[in-house]
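A single protein chain has been omitted from the complex, and every remaining protein chain is retained in its original position.
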Amino acid sequence: MQKILGEVLEENRELAKKGRVASYIPALAKANPDHLGICIAEIDGNTYKAGDCDVKFTIQSISKVIALMLALMDNGEKVFEKVGREGTEDPFNTLYKLDLPYIDKPANPMINAGAIATTAQIKGDKAGRILELIRNITGNSSIDYSREVYLSEKETGEKNKAIAHLMKARGILEGDPEEALDHYFKQCSIEVTACDLAKLGAFLANGCKGLPSYGKIDRKTLSRNLLAIMTIGGMYNVSGAYAAEVGVPSKSGVGGGIMAAVSGRMGIGIFSPPLDENGHSVAGYGIMKSLSYRLDLSIF
Amino acid sequence: MQKILGEVLEENRELAKKGRVASYIPALAKANPDHLGICIAEIDGNTYKAGDCDVKFTIQSISKVIALMLALMDNGEKVFEKVGREGTEDPFNTLYKLDLPYIDKPANPMINAGAIATTAQIKGDKAGRILELIRNITGNSSIDYSREVYLSEKETGEKNKAIAHLMKARGILEGDPEEALDHYFKQCSIEVTACDLAKLGAFLANGCKGLPSYGKIDRKTLSRNLLAIMTIGGMYNVSGAYAAEVGVPSKSGVGGGIMAAVSGRMGIGIFSPPLDENGHSVAGYGIMKSLSYRLDLSIF
Amino acid sequence: MQKILGEVLEENRELAKKGRVASYIPALAKANPDHLGICIAEIDGNTYKAGDCDVKFTIQSISKVIALMLALMDNGEKVFEKVGREGTEDPFNTLYKLDLPYIDKPANPMINAGAIATTAQIKGDKAGRILELIRNITGNSSIDYSREVYLSEKETGEKNKAIAHLMKARGILEGDPEEALDHYFKQCSIEVTACDLAKLGAFLANGCKGLPSYGKIDRKTLSRNLLAIMTIGGMYNVSGAYAAEVGVPSKSGVGGGIMAAVSGRMGIGIFSPPLDENGHSVAGYGIMKSLSYRLDLSIF
Partner (left out) sequence: MQKILGEVLEENRELAKKGRVASYIPALAKANPDHLGICIAEIDGNTYKAGDCDVKFTIQSISKVIALMLALMDNGEKVFEKVGREGTEDPFNTLYKLDLPYIDKPANPMINAGAIATTAQIKGDKAGRILELIRNITGNSSIDYSREVYLSEKETGEKNKAIAHLMKARGILEGDPEEALDHYFKQCSIEVTACDLAKLGAFLANGCKGLPSYGKIDRKTLSRNLLAIMTIGGMYNVSGAYAAEVGVPSKSGVGGGIMAAVSGRMGIGIFSPPLDENGHSVAGYGIMKSLSYRLDLSIF
């Protein structure tokens, strides 16, 4: 396994040159495009690493999976009254459908609108509880959010502000849209490593086993919703192509991370900042293709 | 297994009363709403049946999977230059996106637009070859299309005509749009039984093994594309919810059929004409939920 | 007046070089880009000409005004149950809105969808009656349609076919959509001169006076609808800009014609084939600006 990881890493290193580091906020633009790391955490506890596995980066949209987990534990499948579970060809920050009178919720919890509508349904200190849950699952209590990235996102997130206010106007968001957004920006600013992501993936791959309580949902329903929704929407408007090519429930973030869950086997965490036009780590996508092929990971 | 099938059948029989038989053409409206059948074909050859498994009905949209198979064998993954692989919240007969200048192909081969764009890419006698392939896979050479349904669809399919002409105008369809449509209407009119569907599902569940040739695609890539695309789009705009609740790559048709493929295990064919508002067999959906639970079929 | 016409003609002659002759059908592509003509027909009978006023060209979308006239005479303002009277930023051949469930008719009778929905409401031989009415109004019984252009349009009009079938599917069109389209293609193929257009404009400018009968609408309501709808939609998605810059109810056609009506004063006919990106005669638009300024024609 260790050997395979090293080979896969090198095979895909060049791909990173085809991408561009996210630059919409200064804090992200400072990422080192040469960073490249893979970590695999098997559900029986073994861990394999290659490359820059201990470099911290912001979790960004991968936090949407954890937010969905909490929202489901707090509310059960009632969550889906305010956010759908369907794939979409529209990009991650799409908004227009929410202005059409016959549409009453965002497509899924992986696009920004759906993620904000999901986080808004978490009780109490939404971002704080997301952070806490990530610490618990990874066993890494040193994880924290980056105040610099959080403040940057907050200042510049005009599209997300538009989304939140529109959802408030349409009755999708309850409570203060600015407050939901604040938590959303904070959850995206949590800093993790590839190994932290691998552990999150392993937790999902293991049917979410090990939490003290699952609140208003049973463990199996929770787990299936998370994996199904990652499959239909985790890679936004290329989720279907990714399902055919890789076939592993995954979620990417513009910080350069990818978190993947191979049911019954392992979690995978990848870090490589340069992104393709759809906002996914270019090398990360390539590595997932290689790993799926080499380790026969596809669910299809 | 036989016992489970019988129980599942009876548990879901009442559901059919919540649905309505498709009525947009007279031939479909004549279907008997009380018909209900399940057939399971294991990949090792065992077959289990319950209810009306030998009643014929038109395959309708389930033919889209076979059409995609042929288009992929004829063209390889170049097929996806003219049709995407992404889920969509829009309904099966959606059209509007194809009029937006920044959209260049239908979302996926399971919605009508994508299916027409897929069939159009089959070489030679498209509908004839689809029929032939269905006969080969099921080993049932008596399968044929219903001339009555075909002519009915041809006469009334205004929305599909709009879709085909729009795709011609946008450069998505090559050749004569009316001819592509004619084949599409014909493929939808092929008459099958629940057991035929189970055999088609078993073929997919077995990695498409057994064809003499795969043309321009390798067997594994073919199989993964089919299963992934059924997952993200086989149940149209409830594919994601179905993935979470059932977790088995499936395709439904307005004739009342559902065809499902449980990788490495079995194919499932269901027949019950009354449909829900999204065009899926109500009892069929319920049966798939029951079977997934009882037989632990979910990929998630 | 004669002198002004000559000057305005020369001032705008260069503009034609910025445009491109319509080329979607061969018959239109053969137009001579150097042709340029203006004709003014005052409502008291005086006529002024400059340039190529007697060259024939196809009326194209200008026929939509005459079709609306007939549809209103046949049905009264009930026409507007199937077609709106509102401006739109969408282009002349827009389609997508008609697929949205909350939209029930095209925006106005000047865009293609609205024009087809209008022609479909004319009783009897739609295109024949449009031709007859144009002959009556202009007093030019030699006007006829071009069989070559008609057949060309019929063969290539994929977008219009999509529009017609979609409107049939949505219940906007009654009767056979192909038949309505056939009449629409025929009405667009009627050949006129700039002087014919000037006479049509003068008729509108004179409150539609002089017809033996107005059917189900009174003359004033007819006239106001025509002039108002030309103002809000006659120049498609630049109608508002044109209203501010020119301020004269007008209709353009891709054959290079513009027909304008200055209430109580005159009709204007212009012919110059090269078109701008919105499908309007470039020199024609410029000439209308010059004339509006020189002759103080704006209603605003």
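Chains here go by letter, A, B and C, matching the order in which they are written, and residues are numbered from 1 within each.
Following the convention adopted for this analysis, contacts are C-beta pairs under 8 Å (C-beta built on N, C-alpha and C of every residue); 3 or more make two chains touch, one makes a residue touch a chain.
Everything numeric in this text was worked out from a predicted model, so none of it was measured.
Participant: From the listed residues A:Gly37, A:Pro109, A:Pro177 or A:Gly253, report the one that touches the chain absent from this view.
Facilitator: Checking each option in A:Gly37, A:Pro109, A:Pro177 or A:Gly253, the one touching the absent chain turns out to be A:Pro177.
Participant: Given the contact definition stated above, which residue among C:Asp34, C:Glu89 or C:Asp218 touches the chain not shown here?
Facilitator: C:Glu89
Participant: Considering the whole complex, which of A:Ile4, A:Leu151 or A:Leu166 touches the chain not shown?
Facilitator: The one listed residue touching the chain not shown is A:Leu166.
Participant: Touching the absent chain: which residues on chain A qualify?
Facilitator: With respect to the unshown chain, the touching residues of chain A are 94-97, 99-100, 158-159, 161-166, 168-169, 177.
Participant: Of the residues in chain B, which ones touch the absent chain?
Facilitator: Looking at chain B, the ones touching the missing chain are residues 100-102.
Participant: For chain C, enumerate the residues touching the unshown chain of the complex.
Facilitator: Those residues of chain C that touch the unshown chain are 80, 84-89, 97, 103, 107-108, 223-225, 227-229, 231-233, 237-241, 243-245, 247, 249, 263, 298-300.
Throughout what follows, only the chains that are shown with their structure count from here on.
Participant: Using the average of all C-alpha atoms in each chain as its centre, how far is it in Å between chain B and chain C?
Facilitator: Their C-alpha centroids are separated by 47 Å.
Participant: Roughly how far is chain A from chain C, centre to centre by C-alpha average, rounded to an integer in Å?
Facilitator: Taking the mean C-alpha position of each chain, the two centres sit 54 Å apart.
Participant: Any idea how many Å lie between the Cα centroids of chain A and chain B?
Facilitator: Between these chains, centre-to-centre, one finds 32 Å.
Participant: Two-or-more-chain contact residues of chain A, please, as numbers and ranges.
Facilitator: Where chain A is concerned, no single residue meets two or more other chains.
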